[in-house]
Structure formats: structure tokens, C-alpha cells
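Scroll down for the structure; my scribbles are underneath it.
In this view, the complex is presented without one of its protein chains, the others remaining in place.
Up next, chain A:
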Amino acid sequence: MNATTRKVTVHDMSLRDGMHAKRHRITLDEMRAIACGLDVAGVRLIEVTHGDGLGGASVNYGFPAFSDEEYLSAVIPLMRQAKVSALLIPGIGTVDHLRMAHGLGVGTIRVATHCTEADVSEQHIGLGRRLGMDTVGFLMMAHMASPEQLAEQARLMESYGANCVYVTDSAGFMLPEDVRARITAVREALRCDTEIGFHGHHNLSLSVINSIAAVECGANRIDAAAAGLGAGAGNTPLEVFVAVCNRMGIETGIDLFKAQDVAEDIVVPMMDRPLRVDRDALTLGYAGVYSSFLLFAKRAEQKYGVPAREIVMELGRRRMVGGQEDMIEDAAITLAKARGLMPV
């Protein structure tokens, strides 16, 4: 394909995946300021939800500063051209949450499952489609499935009614060749009017080049976050991706300098810690572990004295998938007991 004539929809993640980096404590004013800045910059799709999707408010994932209803109600009425999406992970959220989001004006619902478990999404994708929503299937931890398996799972989501399917590199583990193989296989498996998306994490500093590789293989929706605000070492930094697209002649419809200003003037000052590839975030990408485990592992290190990096490696060995945040403390305690740091 010819990337020089390509148009891409950039989907901002800073108000959903970015919730992980903020422990789900973004204020309503911060949400409004970022969303309005992105709207003016020409970003057409902005996700607003608890980091773990609708209904994610929990001990396991963290209680947010405000409910999904409050965040969505604060942002949606202010948007001049941008549309707002919500994430839903079956097993955490239900169709009741989907109906609530739809009622508040959410136009895009993204239904996420582990990359081999697409069949749990039938109820939710089906309802999204029946409600006339832009309905997206989101195959997480896509590095854990072969391109062929992923294509088969993508076909299931398409058969339930998804008009777009994502290859989601939740662990920031994939190399560009892994992305190419998966996007190509999914592209070939789906109808030509079904869109393909890619969601990257920056744990190996490959999110921008991986997103470009995805576009070159047929993806036309790319997730990115202002200043990269997201789990682990963050998502694909939106302003960097837009700059690279501009250089390559890929149209995003986004004003680069306005996007830079949102990142620099609003998002960076509200970060709890500098978003960078520290040794723990790097280990997520290296071991293939779900990016939102990062801050939980750091907290477990504080409490149990086992280095976060070693907890992350253990979670990789145990083949943990997205949502198993409970196993971080469990693994830390088991390691602490084995090292004599805690009574057995």
C-alpha cells in the first residue's frame, strides 16, 4: 500500500489509558481542559472512561476521583467536533454500563477482550451495533496470539457486529515485524469495509514506529495520547505521531502545534511522575506484561520489599493477562515469603 495518500483517524487515550498513570484520579477540570484542547486541535475521537473501562471502579483497579457518568457528562457537552468513546471490558463492565454511556452521548463503544477470548464480547458488541454506535472490537495483549489466531478472533468480533477491530499491544512488547504480521493477517481476514486499528505502548520506545508499521499494513485508526499519558511508559505520544505522519504525508487532520501545546501546557504539568521508560516499565515491554500493572508493582515493592522488576518478571512467567491486578500483590507476597521477608 502507499502510505503517502493515507488518512488516519487518531484516537486520543489520555483520558482513559492516561487514567492508569494518574491512578484514576484525573479531576473534572483537567478532563475538560484536555478534551477541549484536543477538540480544538482537530482530534476527532477522544476516549473518556476509567482506565479499566466502564465499571472499572474497584479495589482491584482503583477507585476513580469521579464516576464514569460524571466524567462523560463533564466532557461530552463541550465538544465542538470531537466524538467521545468509551471502553468496556466484559467481565468487568456489563451491557448496563454500555446503555448508560450511550444515553450520555457516547458514540463509539470499544469492547475489549484478551486476544484469544473474543467470544465473551458477543452480547456487548451486538448491543453496541443495535444501538447504532460505532462499534469496535479491541483484542488486548495481541502479542500472546499468533497472527492466524488473532485473525480468527477478529473475524468473530466482526461477525458479532464490530465495524472496526484493533490489534492492541497492551504490554508494549511487539516489534515492528510483529505488528506487520498481525495487522496484515487481520486485514486479510476481515471485510474491506471493516476498519483496523492499532493501540501501542511505549515500553520499548517502539510505539510510534509500530503505529506507522500498522498504517503501512492497512490500519486506519491509531490510538495515541497527548504527551503519551497512559499505562506503563505511556501510549504512543500523539503529538510525535502527528509530526511523523506530517513528514510522511499521512493525513490526520490534527494541528501539530495545538496538539503539542495540549501535551506540554496541560498534560505534562499534571503528571504524578515523569512518564519515561524506567527499568520497571521497560521490563513490562521486555517480559510482555500488561502495562497497567506498573504502579501496582511499584506499590507492592514498597509494601513487601520485593523489587517491582522482579514482580513484573514473575507475572510474565505466570502468563497473567489484563485485569489480573489481584495477582500482583499475591505474587509479591509469595516472593517475599520465599525470601524470608515475611513469615510463611
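Rule of thumb we're sticking to: a residue touches a chain if its C-beta (ideal position, glycine included) is under 8 Å from a C-beta of that chain, and two chains touch if they have at least 3 such contacts; residues count from 1.
Definition applied: contacts and distances are computed from a predicted model.
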| item | value |
| --- | --- |
| Protein name, per the UniProt record, of whichever chain is missing from view ("Penicillin-binding protein 2", "ABC transporter permease", "3-isopropylmalate dehydratase small subunit" or "Acetaldehyde dehydrogenase") | "Acetaldehyde dehydrogenase" |
| Residue of A:Asp278, A:Glu310 or A:Glu329 in touch with the missing chain, whole complex considered | A:Glu329 |
| Touching residue (missing chain; options A:Gly91, A:Gly105 or A:Gly253) | A:Gly91 |
| Where the unshown chain meets chain A, residue by residue | 58-60, 90-92, 94-96, 114, 116-117, 119-120, 122-124, 144, 303, 318-327, 329-330, 333-334 |
